[in-house]
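Handing you a structure now.
Complex shown without one protein chain; remaining protein chains in place.
Each chain carries a letter (A and B) given by its place in the written order, and its residues are counted from 1.
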Amino acid sequence: MTDAVVDDTAGEVPVAGRSFWSDAWLRLRSNKAAMVSLFYLIAMTVVCIVGPWFVPHTYTTIYADYVRTPPSLSAYPKADMIESALGDVLKRMRVELKDWHQEGERVVFSVTSSREIDERNTRYIDRSDTFDDAKVEDRSADGTEMTFSAGILRQYFIFGTDNTGRDLLSRTLMAGRISLAIGLLAGVVAVVIGVLYGATSGFVGGKTDEIMMRIVDVLYSLPFIFFVIMLVVFFGRNFVLMFLAVGAVLWLDMARIVRGQALSIRRQEYVQAAEALGVSSRGILLRHIVPNLLGPVVIYMTLLVPHVIILESFLSFLGLGVQEPMTSWGVLISVGAKNIGSANWLLTFPAFFLVSTLFALNFVGDGLRDALDPRDR
Amino acid sequence: MTQSNDPILKVRDLSVEFATHDGVVRAVKGIDLNVLPGETVGIVGESGSGKSQTMMALMGLLASNGRASGSARYRDEELIGLPETKLNRIRGAKITMIFQEPMTSLDPLYKIGNQIAEPLVRHKGLTARAARARALELLELVGIPDPQRRIDAYPHEMSGGQRQRVMIAMALANDPDILIADEPTTALDVTIQAQILELLAQLQEKFGMAIVFITHDLGIVRRFSDRVYVMQSGVVVETGPTEKIFSRAEHPYTRMLLAAEPRGRKAPPRPDAPTLLEGRDVEVTFDIGGGFFSGEPTKLRAVDRISVNLKRGQTIGIVGESGSGKSTLGRALLRMLPSKGTILLDDRDISHADRQEMRPLRRELQVVFQDPFGSLSPRLTVGQIITEGLLVHEPSLSAKQRDQRAIEALREVNLDPVMRNRYPHEFSGGQRQRIAIARAMILKPKVVVLDEPTSALDRSVQKQIVELLKQLQSAHDLSYLFISHDLAVVRAIADYIIVMKQGKIVEEGTTEQIFDRPKDTYTQTLMAAALDQTRFRTTAA
Partner (left out) sequence: MFVYVIRRFLTAIPTLFVIVTLAFFLIRVAPGGPFNQERGLSPEIKANLEAQFGLDKPLWHQYLNYLNNLLHGNFGPSYNLPDFTVGELFANGLPISIQLGASALTLALIIGGTLGIVAALHQNRAADYAVIATATAGSTIPTFVIAPIIQLVFALSWNLIPVGGWANGALLNKIGPVITLALPQIAIVARLMRGSMIESLRSNHIRTARAMGLSQWSVVIRHALRGAVLPIISYAGPAAAALLTGSIIVETIFAIPGVGRYFVDAALNRDYTLVMGTVVVIAIFTIVFNLIVDILYAVVDPRVRYD
């Protein structure tokens, strides 16, 4: 059992070692659930960022003809919708329908009126969400009868539309942007404050530590929702500021975790060995404590982001968060919950996006924890 | 004692495998083993030899990723693959086991009396009342003082030695045929260790059970067992009567183990050697308890006015049992703990030097710790670890020069320099300890405090580390303060010895004086416990 390896002829070129992080990455890569989730999250992020530019509707456009349209993969309008849309148009034109028929992608219809019909009435037709390119085909001599033709405007509403006729797909993607951005933003704020506070407390120790942690204890015992509502009250409807503030409330757990870690790392023999080498406090903090803290911080961050996303949704659900016409998954779910009897897609699509994202974050978090904190080493 | 020659335990071609992240690890590779009624069998091997897993396998106690195959018959019952319910009729009744970790092997939530009574109720069907009466007898038998009162104590209210006695009482409750003792004394101080072994020998005489004694300590095997199995990497390499193994070992591994006891003596330094490190009336007190609201803490005097005088080229061994204050003394002399008294380094008074003032002096005063896994930062490469001190003390060096110094330092501790970009977790315990030594040596210190540097290592690796330390000492004229509870190692490396107990020096003198003519009774007990060669009992094998 000799373990000393001496080979004087061996080259001066050192063998590369497997660092903590490359080890962790190898372990993470072998975790299928975590990797699938990671790709899912990346895909979700990309779709939410890029998607709204490719969806032919903007998230604020209101299609009056398509209020609460169920989701469908085929294009609208459906056959029965043409007639009712036509009816709406003619009502606005104040004319009577005589007859109509469809010729390919155009409708041709004749109308009568007691008075003379103005040709400029085509603009009413164009203004509809169902038709465009309206033309006068024929008119009677006295002008009380007229035949129009108009192109049928084909629209896709894959996720359907909401109560005011806005496209749910573009709204869901837009909401994803907001929800993800808020999660990340508030998460980062919480982590930064928590790490600074916790590391100071744990590293300085003694009375300072005791006082700093007492403050955390007191903040803990105040109802969390109280803070959030106070912040809403203060920052009003500026949701960016508000969620920075929410992040500033969520740092308590992080501070406790980091303090505990800093305390235990400080007691490790390798820190004592560094002290015995005469390394300065700064050097010990930078070379020994911070790198060893990174693992738990990363793990906690992956737990915090979904937490913030839920919190945002929760506040938006209560009407305290993101305000119309801007939207987030919480806002959409809140609307969906209220229309659950009549238009359940309003709940199902945003809920699926939110829940699947939370799931993926969860699996990535678990995978990271297993990868960074292997018990069996 | 009636002895037949039919083994009561027959192990044939037993293998144990563990499924791990890096594939299947074979811990035991098809071993054969017999235990005769009433005999004592020693199983010896270093860590990772599979000696414990063999016994865990037949007791059905393998970790959940472990799998045993082959055969282990207790009388007529095949134990391997036996369903848990049937196995439960044998273990705890016919075959019982005690473990290495006395501090954690008892359930902290139940009184010891209840824990001893449980197997009695289970296997003998005693009533709770009868079981308690029997538990009381057993406690008396294993030498727990005041058993009437202690039967209602919780484990945390007892010392390590007492807990191990309680474990033994539990194991013997049902008059077993076989007692498996898995390193039962390793976690205990030497004096306690001797008492526990004494107790086991007595009880064996009384009850006549066979004992399977698993240990890494050849001294114990020699004094305790009738026959020996030597294991290496999952294989039995040699077996035979104790006497034969110790006098005429055949396998090279056995011979290496036998030779692994650190030998040799160190000559004292020249009489005119200057004093390098001196402590006068060093005193360290710790506050116990106390806090914001809980009032005055109580004071514990961990080091009680101790004076040490370390000369150039000298090695002072500081020995003592756990809690004697020997490590605290080391840290106080290193100025890593606040202390009273005077400390002189090279005739400079450093008793009141703050961190800033200590910094330049640190390169002359280095330290190596016990735990080769905890003392190296897991996020840095070996090269970064050993050159960290150069950043402080020779900041003018270029990265290339530092690398060169790292290569030299690694060569000096017999490690291949190509390993310097690797991380600590890629090395074995012995290699890590070499890295820790390289980190201290790279600064070319005058004094090195070695705090139990060999205690976490296997005997054979210990010997190599001791040799290395001796080599470095003569090459660089170093002075060592060698803190250890292991008297055999201390005898081989130190020329002067201080014996500590409860923060005080009970005796000091040259290694010869202390080992050959100890005056103090405590020193005598310590020496007897550690170095006695007489057998605990005599049975014809």
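Methods note: contacts are C-beta pairs under 8 Å (C-beta built on N, C-alpha and C of every residue); 3 or more make two chains touch, one makes a residue touch a chain.
For clarity, every value in this text was computed on a predicted model and none was experimentally measured.
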Statement: Per the whole complex, from A:Gly176, A:Gly247 or A:Gly336 the residue touching the absent chain is A:Gly336
Field: Residue in contact with the excluded chain [from B:Ile8, B:Leu36 or B:Ala93]
entry: B:Ala93
- request: By the contact definition given up top, give the residues of subunit B that touch the hidden chain.
  value: 59-61, 63-64, 84-85, 87-93, 96-97, 99, 101, 104-110, 118-119, 122-123, 154, 156, 167, 170-171
Statement: Logged for subunit A, residues touching the omitted partner chain are 218, 221-223, 225-226, 229-230, 233-234, 306, 310, 313-314, 317-318, 320, 330, 333-334, 336-337, 340-341, 344, 347, 351, 354-355, 358-359, 362-363
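Quick note on the criterion: only the chains that are shown with their structure count from here on.
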Subunit A-subunit B separation of Cα centroids, rounded to whole Å: 55
- request: Over in the complex, which subunit A residues touch subunit B? Could you list them?
  value: 1-8, 10-20, 27, 210, 268-281, 283, 287-288, 291-292, 374, 376-377
Query: subunit A touches which residues of subunit B in the complex?
result: 20-21, 46, 256, 291-292, 334, 336, 355, 358-363, 365-367, 369-371, 374-383, 388-389, 391-393, 407, 411, 414-423, 425-426, 428, 430-431, 434, 436, 439, 443, 458, 460-461, 464
